[in-house]
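All protein chains of the complex are present and in place, except for one that has been dropped.
Labels run A, B and C following the written order; every chain starts at residue 1.
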Amino acid sequence: MTNHWVDIKNADLVLIMGGNAAEAHPCGFKWVTEAKAHNKAKLIVVDPRFTRSASVADVYAPIRPGTDIVFLGGLIAYLLANDKIQREYVVNYTDLSFIVKDAFTFEQGLYSGYNADKRSYDKSSWDYELGDDGYVRTDPTLADPRCVYSLLKQHYARYTPDMVERVCGTPKDKVLHIWELIASTAVPTRAMTIMYALGWTQHSIGSQMIRTGAMVQLLLGNIGIAGGGMNALRGHSNIQGLTDLGLMSNLLPGYMTLPNEAEQDYDKYIAARAQKPLRPNQLSYWQNYGKFFVSFMKAWWGDAATAENHWGYDYLPKLDKPYDMLQTFELMSQGKVNGYICQGFNPLAAAPNKAKMDASLAKLKFLVIMDPLATETSEFWRNAGVHNDVDPAKIQTEVFRLPTTCFAEEDGSLTNSSRWLQWHWKGANPPGEARSDLEIMAGLFTRLRKAYREEGGAFPDPILNLAWKYAHADSPAPEELAREYSGSALKDLADPKDSTKVVRKAGEQLAGFAELRDDGSTSSGCWIFCGAWGPTGNLMARRDSSDPTGIGQTINWAWSWPANRRVLYNRASCDPSGKPFNPERKLVGWNGSAWGGADIPDFKADENPAGGMGPFIMNPEGVARFFARGAMAEGPFPEHYEPFETPLGRNLLNPDQPQAISNPAARVFKDDREAFGKAEQFPHVATTYRLTEHFHYWTKHVRLNAILQPEQFVEIGEALAKEVGVENGGRVKVSSNRGHIVAVAMVTKRIKALTIDGRTVHTVGIPIHWGFTGVAKAGFLANSLTPVVGDGNSQTPEFKSFLVKVEKA
Amino acid sequence: MSARKPPEIVRYRTSTRINHWIVAISFVLLALSGLALFHPSLFWLGNLFGGGTWTRILHPFIGVFMAVAFALLAFAVGGANRMERRDWQWLRGWRDVVGNHEQDLPEVGRYNAGQKLLYFLIVLCLLALLLSGIVIWRAYFSLLFPIGLVRLAAVVHAVAATVLICAIVVHVYAAIWVKGSVRAMTRGTVSPGWAWKHHHAWFRDVLRGGGRE
Amino acid sequence: MALQSLDIVRRSATTTPSPQAREAHAGEVAKLIDVTKCIGCKACQVACMEWNDLRDEIGSCTGHYDNPADLSEHSWTLMRFSEHETAAGDLEWLIRKDGCMHCADPGCLKACPAPGAIVQYANGIVDFHEENCIGCGYCVTGCPFNVPRISKRDHKAYKCTLCSDRVAVGLEPACVKTCPTGAIVFGTKDDMKQHAAERIEDLKSRGFEHAGLYDPAGVGGTHVMYVLHHADQPQLYANLPAEPKISAMVGLWKGMSKPLALLAIAATAFAGFLHYIGIGPNEVDEDDEAAARREMEETR
Partner (left out) sequence: MTDLTRRQFLKVTGATLVGSSLGLLGFSPAPALAEVREFKLSRATETRNTCPYCSVACGVLMYGLGDRAKNAQASIFHIEGDPDHPVNRGTLCPKGAALIDFIHSDSRLKYPEYRAPGSDRWERIGWDDALNRIAKLMKQDRDANFVAKNAQGQTVNRWLTTGMLAASASSNEVGYLTHKVARSLGLLAFDNQARV
């Protein structure tokens, strides 16, 4: 979330699209009801299903799964055509005026530089035109035909209301009504927030859907302001924190990235990430990358990280390609993975194509499960009848199942969607012999370290040198770890302005990432968390809920990264002179000598606005990008591509280019491509989702939740039910080219058949929460049906749109 | 003459008497438990049955038991309770009945018209109580019926029970009033004078060797 | 006096008044359920079961979101989902939290034959005391909203207590506290009516011209009220009764019939008594016996 949960109450308009906040985040959704009740806000829901969110919406419109870019692209065209944009905002705070290279082209759904064999782009033409001064050329009048504004307008001109109705199936009058409402927030005093979740991420073009939403928000001047923003509603309690801490194949803590194998030179690795400003007097905060990186390496390898060994640069594994979950399971299915550790994760249920998962796990030599609950993955080898029809005798995998504590049985912090780190306290001991993950990870590590110390082995250095200064090596305390990732001074730190003054003594905790240095004198395991445990103690445990300005800024409650800032890009809530666009909901402002207000300014605190520094300080441009440059796999502007299993078989926006039916830059493995189904055999569009009564595959173990939704069902519209001859409460078999499930049919008015390009397309709703363990009625894992193809950038599987066939069971 | 023991006439067989008293005891239990559930002021009567809950549990079972026992009794005495022409005449002379002037009334068979009417009233009440009782028998049957019917049944049950209790009060009083009646239902016999006076036609039947149950 | 005062003002099957001196001077309490804010998440159902230490059966899916399928001794509240298409063709998903309405004039209490099994507190809460319940089910018969349920296991009647144990110590009911969207609110009845008025104004501004408060007068008003978008058609919300009142049958049964019946019985007995005194027994005398003997001999 760029903003935070409580801030939603400041919105004048709420757009829920690609998510179902009422269903998945009810307690956060209260701030939508609050905005409606006390801010006269209107709520718009666009979703393939009439959801729980829709049940309290002012306007609901249906949409075919996977076509959101068409709806939003049409909206962009509408806003530009009707000049419903916040001009002062977009001219000053975005790249609309920037000139793009001449070589950049877009034709028939493909951008310049496409390589069909590699299914990827040479992105060199996707960039701004630089002037002789080394800075990007701009045209503040937005008249230049090669400026981003002109290209944007041109790109989305094809996305007409008629096209939207044809592709999305959304009635045109509804479309125009919603667009008109949204356009009303182009004025500086009205804010719209967009709330989305897996309904946008779980598509092969998910990242681009989100980008399209963000572009709409930028045009309307809704980023960085109270009640605005692009608010991703993260699914799990600490998925934000674990991503912040870099627990992904290509990341390091704080969104630093692992080096590629070509990056053998440490200095070049740093230089490529510490980007120089693209416009005059821009902060380009990533220029400090070296400070973050060195402090991180010092946290991990302590004294073994020295300037001489480039702070242990060789200790880091180098990437040849991404090793995301889908890639790893592909390798596993090929027999190239021997061992696998699942810590609190149930991939048999969570990853696409269960049949492939079953087969892949069976090829492992060993599998380690760390979990408080008996997951399906831990029992993938067990024959559970129709729900998991395997032969244990044929599965040679050794499986270890280690019981862990749950939230109630441990101290620690979790980072929520608002980027708040909140400390929690243990209330009881775990059952039986269960142990915390800390003890288990430490137990494994100390055993491995001992073995490498005593027996030697492959490249033992990073293991033997790993800093492990915990009071109990087998059980590091959460407090020790929190202090470590937050960071401390390793030597006395002198004031950069006056070297005689010591600003931080050796061993003292640091107050924030501004204190980090790249000379090895500071340590911080995750620079964006720096200051969470500061010189005054554990700020994550703060419990002052006062909100002096009444706009929901409780900045003394817990601690938010970065730097306890609650609304990202909040500098953009002020006009170029530093005056708030909406004084009623002032976040920050320039008082003539400093920035301040209800939030921590997302800006250089003493930077005079007259200097023209842009509010998007992490970008070298200083402004927000409509033109993504090389940051996205598919292209600088979002373009609609069909789901890989499309009911149409063609892309109505680019009907003559077969390479542009589905995402041309998405990675698809051969076996997975062969497992795709065609609309002739599988005529119905399926979409998977969560119900509010359950949380993923956990709460089927929870009696109270099992009572609320005891048994697996699928939702189908009345027309489809009639077609397949099933009554409400009867049973249906839903098959894809990868497997099938059998479930109770819930026949509902909430899912309607849509007319797409003159044809009727039925949608089938598949809630995901059942499986073959737990106290709820046993059911099929929903991912028996789902296809293995990820988003072109994030590799998030396409769970929201695929093809199935529904039959009476 | 006085030394001679008057010959006795059998009015009720042993089985009939036992049946009657089973019904009678059941009725008393039902009336007590029913009143306990019916009127808060009489809830304490439930203590006779082990408290309110036991009262609630026992009452319907006793009710069914009584209904069965009564059905046998009603069947046994049903034939003698058919209304005849002279019965209406008898009823028209109710002032003589109440005033103990039987000599002015048409002669009576095994049962007089009052007894016959009581018979039909009791049959009707018990039928109503049985049917309505099943409908309000929460533990087993109430869920099978719509709530409107249950509510109606509760009223029917209350009204029928009131009528029945009044009828039985009359019945009991009649037994006290007409001396010799109690012995008919305890020992089974009446004196010839009793039969001659109250049920002359039946008396003659008996003399002719008929009039048996 | 505090809101939480739970002095009993009415007891079932009790013919004399309960102590009345203490009153809820700060106002009676009420729960307001704003159906227009409800997302049907069922958190209230969970909070209810959790707080009251109840666990219903793990049932099955019958093609509806309503789970458990009905109120029971373990489910004192549940969401009832109705899909309604408006005249304009728009879909509305009307979700009503069902449960005890805590009537000012409670039909259950009126019907109950067990003294003290059902009580009404000074603050308006109607509570069941299962230890006094005899399991007759008359409360079910008496309730105009079809709320009380008799357990198949212990044959006691159960329903929402409005968390009288929480309210007694100054807390809000568990369902109110948990409600994520603020669709359930709790306070004095006056405050709740005022809150409802604000909500209704907002709803009217959004085009729900028949938005209104459901506080049915037929049962003397309730301590659980609804804000409805279509207050003119309460039956749209899973058959919420339009004009609930204690059934005339129940009124008859638990009203006039009780004294009349006792009177009738007593009068009958008394009439017999008077007859006995005034006219006396009908006895068979020696003359009758002699006449009988004569007739017997004649017949012989």
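What we mean here is this: a residue touches a chain if its C-beta (ideal position, glycine included) is under 8 Å from a C-beta of that chain, and two chains touch if they have at least 3 such contacts.
Note that the structure is a prediction, hence the values are computed from the model and not measured.
Colleague: So one chain is hidden, and I want to know which residue out of A:S112, A:Q343 or A:N608 touches that hidden chain in the complete assembly.
Modeller: That would be A:Q343, which touches the missing chain.
Colleague: Decide which residue listed in A:V702, A:A778 or A:A809 touches the omitted chain of the complex.
Modeller: Looking across A:V702, A:A778 or A:A809, the contact with the absent chain belongs to A:V702.
Colleague: Of B:F27, B:F43 or B:W137, which one is in contact with the hidden chain?
Modeller: Of the listed residues, the one touching the omitted chain is B:F43.
Colleague: For the chain left off this view, which of A:N238, A:T687 or A:T748 is in contact with it?
Modeller: Considering all chains, including the one not shown, the answer is A:N238.
Colleague: Have a look at A:Q396, A:N591 or A:Q681 and name the one touching the chain we're not showing.
Modeller: Of all options in A:Q396, A:N591 or A:Q681, contact with the hidden chain holds for A:Q396.
Colleague: Since one chain isn't shown, list which residues of subunit C touch it in the complete complex.
Modeller: Within subunit C, the residues touching the omitted chain are 5-8, 11, 13-16, 18-19, 41-43, 45-47, 50-51, 115-116, 119, 121, 127, 129, 161, 164-166, 168-169, 174, 177-180, 182, 262, 266, 269, 273, 276.
In this section, only the chains that are shown with their structure count from here on.
Colleague: Show me the overlap between the contact partners of subunit A and those of subunit B.
Modeller: Joint contacts, listed by label: C.
Colleague: Of the other chains, whose C-alpha centre is the longest way from the centre of subunit B?
Modeller: Checked the centroid distances; the maximum from subunit B is A.
Colleague: Using the average of all C-alpha atoms in each chain as its centre, how far is it in Å between subunit A and subunit C?
Modeller: Result: the chain centres lie 50 Å from each other.
Colleague: Where on subunit B does subunit C make contact in their complex?
Modeller: 6-7, 36-41, 43, 46, 51-53, 55-57, 98-100, 102, 136, 138-139, 142, 147-148, 150-152, 154-155, 158-159, 161-162, 165-166, 169-170, 173, 176-180, 191-198, 203-204, 207-208
Colleague: For the complex, give me every residue of subunit C touching subunit B.
Modeller: So the residues of subunit C in touch with subunit B come to 12-15, 113-115, 132-138, 140-141, 146, 150, 155, 247, 249-250, 252-253, 257-258, 260-262, 264-265, 268-269, 272, 275-276, 279-286, 288-293, 295-296, 299.
Colleague: Which residues of subunit C touch subunit A in their complex?
Modeller: 36-43, 45-46, 49-50, 55-65, 67-68, 83, 85, 90-93, 95, 180-183, 199, 202, 205-206
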